[in-house]
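Report on the structure given below.
With one protein chain held back, the other chains of the complex are shown just where they sit.
Coming up: chain A.
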Amino acid sequence: MSEAVSKSIMIFLEGYPTTFLATIAFFIMIKLLMKSASRRNGE
């Protein structure tokens, strides 16, 4: 297997899950923001 192919597979195996992990962080962040907003509205 050429170096480019092995590197590209490494980028896939590491990069795609990392993109998802980052997304989870964004998701939690928005959820917290919106929760605090609805709590403020409820007060």
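Keep in mind that, in the parts below, contacts are C-beta pairs under 8 Å (C-beta built on N, C-alpha and C of every residue); 3 or more make two chains touch, one makes a residue touch a chain; residues count from 1.
The definition used in the following text is that contacts and distances are computed from a predicted model.
Enquirer: For the complex's missing chain, which UniProt name, "Xanthine dehydrogenase family protein subunit M", "ABC transporter ATP-binding protein", "Phosphate transport system permease protein" or "Glutaconyl-CoA decarboxylase subunit beta"?
Expert: "Glutaconyl-CoA decarboxylase subunit beta"
Enquirer: Using the touch rule from the top, list residues of chain A that touch the missing partner.
Expert: 2-5, 7-12, 14-16, 18-23, 25-27, 29-31, 33-34, 37-38, 40-41
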